[in-house]
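Apart from one protein chain that is not included, each protein chain of the complex appears where it belongs.
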Amino acid sequence: MAQIKNRLTPFFENITFDRDDNELILNFGPQHPSSHGQLRLMLHLQQEQIVKAHPDIGYLHRGMEKMAENMIYNEFMPTTDRMDYIASSSNNYGFALSVEKLIGLEVPRRAKVIRMMLLEINRLMSHLFWLATTALDIGAMTVFLYAFREREYLMDIIEGYCGARLTHAAIRIGGVPLDIQDSFISQLKDFLDKLPANIKDYEDLLDTNRIWLMRMEEVGIVSKEMALSWGCTGPMLRASGVQWDIRKEEPYELYDEVEFNVPWSDKGDNFARYRLYMQEMRESAKILYQTIDMYQECVKNGDTKLMAHAPKYVSAPKLDIMTQNYSLMQHFVLVTQGMRPPVGEVYVATESPKGELGFFINSQGGPYPYRLKLRTPSFWHTGILTDLLPGHYIPDVVSIIGTTNIVFGEVDR
Amino acid sequence: MRAYTPKDNVQAKPYYTDRFYKSPQVAKFAPQSDEVFNADLEAIKAKFDVLDAFIQVEQLVVYINAKDNYGVLELLKDELEYTQLSEMSAIDWLADRGGFEVFYQMLSMNKRKRIRIKLFIEDGQAVNSVEKLFRSADWSEREMFDMFGIEANGHPFMKRILMPYDWQGNPLLKTYPLQGDEFAALYEVDKIYGKEAREEIGPEIRDTARVDRYDSDRFSRLGHEVPKGTEITGNEPANEQSYQEDGGVFLIKKFDKESSVIIDDPQR
Partner (left out) sequence: MAQHKVNYTQNGGLPIALTSVDKIVNWGRSNSLWALTYGLACCGIEMMASGASRYDFDRFGTIFRASPRQADVMIVAGTLTKKHAEFIKRLYDQMTEPRWVISMGSCANTGGMFNTYATVQGVDRIIPVDLYLPGCAPRPETLQYGVMLLQKKIRANHASKAQKAKRLM
């Protein structure tokens, strides 16, 4: 086939390779199997050692903040799925919570329990995915296959709930749209009962593995000052010696009613982060067991409400819409014109699997947000590569990118 | 030359607003109602001008002068234990007030408190970079520059971060349409194939509601596709989709529906 003519010049035309100072410039990405998306790194090398790193992002910038300014609040919900697409529900939740805080809604207890279940399932999914991809990057293919196997069970549970495997849109402003399906609890219990043995499998494969230890221990050390200064959150911060988990410190939903520990470490290297992820999976399982009990308590108490009652902002239940005239009118207005939150500003942070996921909303009383800023943890976890990579060797780049757990839907938005 | 259209009124507008509708306000509380916030505010007031301060949704909002931003953030970081800059960006008020509002979202882990520092700058005015205090501002300020065109004085690498370096326009301005301006429309075609290819490749299809049932390029008529350019009569025979030819495939066993097992239980 004849080549379709294009006017792209050779890419490195403007870079001088033949430099006096023996520096080599290596271009890494934007399409690289271990860059976890579309990260481009310009690495300045002395021999194999990196002296300067320049991460270049924006290859997945789709303009979500601009989209939000041109959408009614409920319309934006599915778009949040595509930010951190490994754990979609946690984005849905962050957005729903910030709008609820803005309009001052109180969500029914049963909806809160279901939301917590979804959040923790998403955390498990995200951590399993992290383990799989990082292990694959380092060469541990078995762990990749094992972790994906377990992740599929969770995806089945979520799919049974909301019908989608990846992009859930499972949470609404004011509650959740559906009750969990009949098999949800039993499937979840089956999974959770098997999980400790599965985690032990991964740890048996990795914990004392010589290659894994060489690639992980004492590599990519993030000091406490660096982590704070770069705005790191989540496992990145906790591995560097700050015991800060928003679920514990500024509890939202029913996190103040459940028992769980916040694992942390003061080593700050790749291995500490790996241990932290494994430990967090165990804690998530612990929370999920407790939410199952809470859910059954709700069922016993006859607590059936799933959406908050706020006719100005939230549509009535489907049955009311179909039978009552006023509810139908309200629903029509809310769908066509959108809700109009009060004038004001809100910044709400939640603990997503990657770190602090914040939504800043400036509302001017219209149906569209005047300004919506998405504070995504991965953005700064990518930025820290600028300071973290110099001094390391080329193979370390892969393991460091792996353990920072960056997702490019989130970095570029 | 391309024809440029005016872009003062390009954002989505509610198509109906009740004449008598008055939007409520999110409740604001006096800073004195919270001990910790009050002490922090007093510490800021001792050194800098505070234009306004209130508590909104559990967070203290402080309005300061634009020139004080470095000093206030330094005070917050060094003395008041606000060790992290969670987020910073701007809000476009060009149409109403002729400038931008820049906000800094601070977090104190010891006090478990969050403060938002806000300042107003005129159009074209720059802010002082706080990159020396918080490394996270390095990328945030670049993003703000990219999205709004607000420069930060003293920033080491003030370049675009999300959009390509040769991009024109600042996407988050209210005068920038969601679907891009004339420059954005054919950016990738110009770059890859050159301006000559514009005609051949054609304009972008931005109408999400456009349905062309006779379009063979797309999948709007699954099972009734015809080659491009053929005359459409409307009663084409169905073209059944099957992934194997009827006569079987050389060296490959034909899939037999009858002899296959269907797994009902996904958890098997």
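The chains carry the letters A and B, assigned in the order they are written, with residues numbered from 1 in each.
What we mean here is this: a residue touches a chain if its C-beta (ideal position, glycine included) is under 8 Å from a C-beta of that chain, and two chains touch if they have at least 3 such contacts.
All values derive from a computational prediction rather than experimental measurement.
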So one chain is hidden, and I want to know which residue out of B:Ala3, B:Ala46 or B:Leu251 touches that hidden chain in the complete assembly.
B:Leu251
Thinking of the whole complex, not just what is shown, which of B:Ala3, B:Ile205 or B:Val261 touches the missing chain?
B:Ile205
Sites on chain B contacted by the missing partner chain, in the whole complex
163-164, 171, 176-181, 184, 187-189, 191-192, 200-202, 204-206, 208, 217-219, 241-245, 249-252
For review purposes, identify every residue of chain A that touches the missing chain, sorted by number.
1-4, 6, 8, 11, 30-33, 37-38, 58-63, 66-67, 78-79, 81-82, 85-86, 129, 132-133, 144-146, 148-149, 151-152, 165-167, 408-409, 412
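Quick note on the criterion: only the chains that are shown with their structure count from here on.
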Chain A contact footprint on chain B (complex, rising order)
11-12, 14-16, 21, 23-26, 28, 56-57, 59, 61, 83-87, 89, 91-92, 103, 105, 107, 109, 112, 114, 116, 134-136, 138-139, 147, 160-164, 171-172, 176, 178, 191-194, 266-267
Any idea which chain A residues touch chain B in the complex?
4-8, 57-58, 61, 63, 65-67, 69-71, 101-102, 104, 153, 156, 187, 190, 226, 228-231, 242, 244, 249-250, 337-338, 340, 342-349, 356, 358, 360, 362-368, 370-371, 373, 375, 379-380, 383-384, 386-387, 412
